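Working notes for the structure below.
One chain of protein is taken out of this complex; the other chains stay put.
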């Protein structure tokens, strides 16, 4: 898999870096880091804009960047199908949605390509990227993803579908029915649970009677894979295997990224009522971006000065996106009436 | 558990009959057999009445009597709560619903205590027996049973709830959500699946990606128990253990009786389009009543002449119930308007 | 021109359109080897194989959701809900998802999903095999609700529905499946949505009816001829959105309006039609707007006495027309 092997050099005593083992070049790892960083800075700015009363609402992906960027890296942009959920800022950014688009949606401005200002922010959608529109009712996307999987099987392409959701949402009937279809028909669907241990205020013990969401995979005749969601390379590795399996026609997988949301559920939430500050601080030390940066430094993928460049570039991009969106007009009010029905066929 | 042990007799070389091992007296076994036989004869008459155009519809419990009578025997009538489904003729008969009531419902006649002629036949209900009204939409009763379980836990009684359903119905989201609640809160609910291997025409491989419904119990943090549903004693044994567990406050169980429906799905069905006659004949040889009768003969619980008495008595009871219902009037038409709302409280 | 029953009209059109369009596939409970519990998909699995006629697990929520997903991808799924009553578990997927996809993406994602389902009573189906569900869904912008009631209309509208790029709830009155017959041309005609049909021209009273009630109304109209009452019968065919013009023109002509449906009275489709008339044809009205509908009880009882009492029929419709005519 690596150059070393094909060149028939003697076995090295020191193990290769994990990313090389996984078949990732330094440039790819750098790009993954960059997406995480950009997503984080964008997300932070959104919180600030909310505090400044510039925008009415924000729901954040902070803390989830590691599992998201790893997953995205293992997929074919614009080719595979994606059902993100509202925390997937980094996932959809990695798949091609631009910061400007995200900011337009945050403000609910005219021309927002995700929903034309109809949906609340973070309801990702991009037809040209096969990113299917996020809904607010949770879990509805899960059986829909199986439907896309059935269509792919029908058309015999090599595409796969990835559908994302929180662990709390797996309590909905939609989860069960969606996985049941995928299991029965061996559909090329990857069920990607981002388990951050809370559904708003409800801790995992009250959400389900098992320790892991992946413990349920067996009930649907598919493998269940648990990994450290704050480790971007573990996420890549898990997704890669699941994708390969699906492309080989061997059917679905249920992936569970163990992660944490170090911020409140949304700008409307106050998480101090339901969890300790110690718990939050503990997890902040395991921040996926911190961990990824450390990895990159250790393996000389890039250095601190490069990181500073990234920071600068991220700030510029975020500034630009914000300026672009802030100065954009609101949608003309009558647009509320458009797009209810398509044109009826002529006969 | 048996007298032998308490009297300290030497161990017997021949194992005790299974019913004795299970703590059942001969009289109890006889009664169980009697309920199976009566249910069968009643059920057969219903088919005949349909063929004679005396009644419009019948959905049958034939073939399921073994698992049903065994389950009923392990429960406290009028004390525990029951959510039967439409095949539970023998189950509800064993729990106290009379043949006359069943016939009234079959004809849709005035005074039918199950629904006042509103529901189709086999939609069992008896408030005084804690038998909760059967609905037509499948699986809806499953999370409702968890609700009764929660209420029992709230009131701290020693009651348990049994909820019955076919294996096909476990594909509905209701199944998942109901078991999830029961698992999280350790509710005293027994989920009793009567797996007859078909959902109308759809064979089990198309209903679910696992071999057994009980394979899903793990996903809900509860034991899953598979047994031969055509063996009335196995069913009794499985239910007894689950009931004891629930009464001890240890939570829910998922029981799966493997059985077969040797008749069409309902009087509207023609099963020749979807399964072979050989398959049906194979299962007819494993008829739970045949097997139970053989067991009783072998263990001298009763003999052929007694069986003939049972047959005669069953015929009389069925004749009586039929005559009773046939000659009953239809509900006055305006009764259609009653019972929509309760009386509003006075203030 | 062959004579077909309503159910034959469904089956034949599905067969023809599947032969023509490889993107059409069918799923639902028992639609395969069993050919559907009403036999609407009879013979299709034999002709098209089990990739195009797919027996689904017993799960309506996901039957609709899977259809929706396949439609997003670009296929043209036809899903069957075995009885209209059993669409309720799919309410969220149908209303919140399928019907909102176009709007919530400003037209980017569309959902050409066709849902067929037998509805209506009078067949001894009791509370859960007799329901009329049209009003619940006719309240949902973005979702077409159609209920063609003759073989001719079924063929033309089913063909059209398979070319519409929005979700369609295609309602088939199960009592008419074998009761109603009619000639159907061999050509590939289509009947557009949102186009009501004047099933009978008259001058005294306008009656709006669909499904089994359309046929009961036509019977009543025929009888009332003997009493010199000339009834105009409008079949909306598309129940949502309504062809307001055809209804209003008729009422403006007759000055009297009756709406008939099996569904219970309160907030049944008749409510919207009556409100429309009371708002837009007020000055033309010579009498109160009347409705004949199922009573406000949770659903249709099983016992035949109560079922008959529940069902509107030619006699009850005629009585209401007489009252309006005499007003």
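General observations
All chains are identified by letter, namely A, B and C, in their written order; residue positions are counted from 1 within each chain.
The criterion applied here is as follows: a residue touches a chain if its C-beta (ideal position, glycine included) is under 8 Å from a C-beta of that chain, and two chains touch if they have at least 3 such contacts.
A quick note: this is a predicted structure, and the numbers were derived from the prediction, not measured.
Listed residues B:145, B:171 or B:202: the one in touch with the omitted chain is B:145.
In the complete assembly, the contact with the undisplayed chain comes from C:104, out of C:12, C:52, C:104 or C:199. Only one of the listed residues, C:79, C:161 or C:299, touches the absent chain: C:299. Screening A:22, A:199, A:217 or A:289 for touch with the missing chain picks out A:199. Subunit A residues in contact with the hidden partner, per the touch definition given at the top, are 56-57, 108-110, 115, 117-121, 123, 135-138, 168-169, 171-174, 199-202, 206-208, 268-269, 273-274, 330-337, 340. The chain not displayed touches subunit B at residues 81, 113-116, 118-119, 123, 125-127, 132-133, 135, 137, 140, 142-152, 154-155, 173-174, 177-178, 180-181, 184, 338-345, 347.
Although one chain is not drawn, its touching partners on subunit C can still be listed: residues 85, 88-89, 91-92, 95-96, 99-100, 103-104, 127-128, 135-136, 138-142, 240-242, 264, 266-272, 274-275, 277-280, 282-283, 285, 287-291, 296-299.
By our rule, only the chains that are shown with their structure count from here on.
Averaging C-alpha coordinates per chain places the centre of subunit A 42 Å away from that of subunit C.
Averaging C-alpha coordinates per chain places the centre of subunit A 47 Å away from that of subunit B.
Residues of subunit C found to touch two or more other chains are 56-57, 59, 61-62, 89. Residue positions 171-174, 206-208 of subunit B are each in touch with at least two other chains.
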